[in-house]
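Written out below as structure tokens is the structure these notes cover.
All protein chains of the complex are present and in place, except for one that has been dropped.
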Amino acid sequence: MTTTILKGVIAYAITPFDRNEQLDVPLFRKLVERLVTSGAHAIAPLGSTGVLPYLTDEEKEAVTEATLQQVAGRVPTLVGVSNLTTERTIYHAKFAEKAGASAVMIIPMSYWKLTDDEIVAHYDAVASRINIPIMAYNNPATGGVDMSASLLKRLLEIPNVTMIKESTGDVQRMHYLRRELGEEVAFYNGSNPLALAAFAAGATGWCTAAPNLIPTLNTALFEAVTDGNYSNARSLFYQQVDLLKFIVATGLPRAIKAGLELLGQEAGELRSPLKPLTANERKVLQDILSTIKNQ
Amino acid sequence: MTTTILKGVIAYAITPFDRNEQLDVPLFRKLVERLVTSGAHAIAPLGSTGVLPYLTDEEKEAVTEATLQQVAGRVPTLVGVSNLTTERTIYHAKFAEKAGASAVMIIPMSYWKLTDDEIVAHYDAVASRINIPIMAYNNPATGGVDMSASLLKRLLEIPNVTMIKESTGDVQRMHYLRRELGEEVAFYNGSNPLALAAFAAGATGWCTAAPNLIPTLNTALFEAVTDGNYSNARSLFYQQVDLLKFIVATGLPRAIKAGLELLGQEAGELRSPLKPLTANERKVLQDILSTIKNQ
Amino acid sequence: MTTTILKGVIAYAITPFDRNEQLDVPLFRKLVERLVTSGAHAIAPLGSTGVLPYLTDEEKEAVTEATLQQVAGRVPTLVGVSNLTTERTIYHAKFAEKAGASAVMIIPMSYWKLTDDEIVAHYDAVASRINIPIMAYNNPATGGVDMSASLLKRLLEIPNVTMIKESTGDVQRMHYLRRELGEEVAFYNGSNPLALAAFAAGATGWCTAAPNLIPTLNTALFEAVTDGNYSNARSLFYQQVDLLKFIVATGLPRAIKAGLELLGQEAGELRSPLKPLTANERKVLQDILSTIKNQ
Partner (left out) sequence: MTTTILKGVIAYAITPFDRNEQLDVPLFRKLVERLVTSGAHAIAPLGSTGVLPYLTDEEKEAVTEATLQQVAGRVPTLVGVSNLTTERTIYHAKFAEKAGASAVMIIPMSYWKLTDDEIVAHYDAVASRINIPIMAYNNPATGGVDMSASLLKRLLEIPNVTMIKESTGDVQRMHYLRRELGEEVAFYNGSNPLALAAFAAGATGWCTAAPNLIPTLNTALFEAVTDGNYSNARSLFYQQVDLLKFIVATGLPRAIKAGLELLGQEAGELRSPLKPLTANERKVLQDILSTIKNQ
């Protein structure tokens, strides 16, 4: 097992619904295909972008299978299998492994704030049941728990927990992780507006929904960083930072759907209570996309 | 429809599991009976205390039916029907009404932070499908959304949204609600450590899991307030405030289970990833309960 | 030495300036006289309301002397002597004692966040040089340091530190103080919007600039609480809460000056960089005062 199975731009797919708010698998496959062919270094279904918590068990399985079939090994896949209960998390992790996922991502979702021991037991229970790598994901804003560096250290002692995704939006946290966890641990940035700072801090990859809208800018930023050309990286970052901030501020599923439509790509419907961007929000997004196009 | 269907001490039930982490309905009914006979003014299943988000649809239905059968009209019931999707919230609200619930409680659960319009549409969609009153519940810590007073005002324009439960733990918020929403709106305090301040501010009721452990102190506080005896209310509050803070700090399901066991009452198991209190936490709880007993 | 030297409504005076931004002592004395004759239970110059940090040493001395001369023993006085350095704090505390102050108030002002040991040494150094009681004042928003209950406990071991003023605006803090410090310690509420909740929690007094504008409502609230008439207290509180929130939100010196002028009372000028309320803010204040008058 290697920790470098994933690097660069890890693209998050949205989950589209039809007019009856039912899962639209054919459209989902089209959107995944678009991500692969536009240069994403890995594909990640069933994240926050993919409205994982709003799906039934059956829908999660259908999305997982559709992803693996469509990607067909061209790039690695990272499947989200987070669930409130340990039992359901194990169930979906096993399903993803069987379907052929390269790795799974797990955030300790919590309605009740979990203790460190509860979180370790949760990961341990899942990890012991699968053989593919696990990315532990820290995002207090959506998961409700803020995992400390010492807790992440404990999680990394579990053999197949090999990657850390950090989305607090605090670059000092990344510095601390790298100092405490060592350079050999792969850490990934999940905060879009921190893309430049995280790469400067040594992040292995960038987990982002932005490649649905601006794939070329995203991969170019990674390449500039890899080439050590920070002047170019900075320029590329400032070209895309307004979009990165917008999609975070308005919510990834809503913003990506609207952006796809503005780019002429069908994107399906949202599932209630999520609603489309307002006319004003849509106008702001259009302006941002036009500015990027004309740069 | 009257807004005063609920007042005083509204007692939240835990949801007990057996050794295989399966729902234990007979034990649940015993625990509900205990709450009714010890003087609670209303019974509320399927709240945070009742680990609502960790249950399957079938389990939620079983708990709802067991509550209504056990309470058998002796006091009003307030059934939690919150769900991430609007469709599932409607489903459970209709189920609760049909089962005989006096009212339902709905928190706008969100993985993605909802806009005000999305929240209003969510409540509206549910409210139009049932005829019993709805308590709108604001608790950013567990629900992820902090509903402003102006949003709550909009919700109260929906005919059967007649009650507000506020759990931010900020007494100024209650003052503001009362000023903005008017004295005729029933507001309920869901923050245990604010029990005294909220009654002083004019709260109609107190939503709390504490009656599982100290029912007499809880109802005595309400009665002292109702009698206008604040000197006595203050004394009663200071007798129980350590317990109120403890159960919030350690998490209601974990703390109530441990407290029941310390009082000699079987309480079942938790569902993973939730784990029992540590030995140290349990010792602190025992000391608090002993101090209360000896007062 | 008794801890109950101060109770009820402790009225904070503003410090007025002339058109050249120089201290206006005759006008200051008029404003103090107004507070005494309108029923305040104690007078407190050189607080935040009195723009203490914007005054020179000589101006602080002049204000102290003017207060003592004007009050002339009719009610107790509480003089603010806080300063960034320990040496200057001692200097002004000794000056206040010699001038006849009943007690002094000290907030651990800090540009650099002080450690607990630094704060204890600071209070200890001042306390050992004077014989009048000290009120330790906790207000992180203006002082920059948030003193924990355990630190306040240490301060109370210093013989003449006998009173605690708490302005965090968190009623749970007051509950904690009372539990931890015991009922015999006098604690004072410095957060205007918490006036009702703090009295319900057992506060001995209320430190407030509001008596400059609505003295009758302020003292009536204290009397209703003292009489145990919480229904009346609640009604009185809700009559004044909008004003209490407004003067905090816009800044006490600016708001009190404008309010005095709206009531027909000369109030002098502010010292730069502080500027008068904007026309819009002034209009809001006028509406609030009119509503109060017509109640």
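By letter and in written order, the chains are A, B and C; residue numbering begins at 1 in each of them.
Convention: contacts are C-beta pairs under 8 Å (C-beta built on N, C-alpha and C of every residue); 3 or more make two chains touch, one makes a residue touch a chain.
Nothing here was measured: the structure is a model prediction, and the numbers come from that model.
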* Asked: Out of all the chains shown, which come into contact with the hidden one?
  -> A, C
* To do: Would you indicate which residue among C:Asn131, C:Ser150 or C:Ser272 is in contact with the undisplayed chain?
  => C:Ser272
* Structure fact -> Of C:Pro53, C:Pro159 or C:Gly182, the residue touching the omitted chain is C:Pro53
* **Residue of C:Val25, C:Ile43, C:Leu68 or C:Ile119 in touch with the missing chain, whole complex considered** => C:Ile119
* Structure fact -> Residue positions on chain A contacting the omitted chain are 169, 171-172, 175, 178-179, 193-194, 196-197, 200-202, 225, 228-231, 233-234, 237-238, 241-242, 245
* In the complete complex, which positions of chain C touch the hidden chain? -> 21, 48, 51-54, 84-87, 108, 110-115, 117-119, 121-122, 125, 142, 144, 251-254, 271-275, 278
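Convention: only the chains that are shown with their structure count from here on.
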* To do: Return the chains common to the contact lists of chain B and chain C.
  => none
* Structure fact -> Chain centres computed over CA atoms; the one at greatest distance from chain B is chain C
* Asked: Using the average of all C-alpha atoms in each chain as its centre, how far is it in Å between chain B and chain C?
  -> 39
* Asked: Taking each chain's centre as the mean position of its Cα atoms, how many Å separate chain A from chain B?
  -> 35
* Structure fact -> Multi-partner residues in chain B (2 or more other chains touched) are none
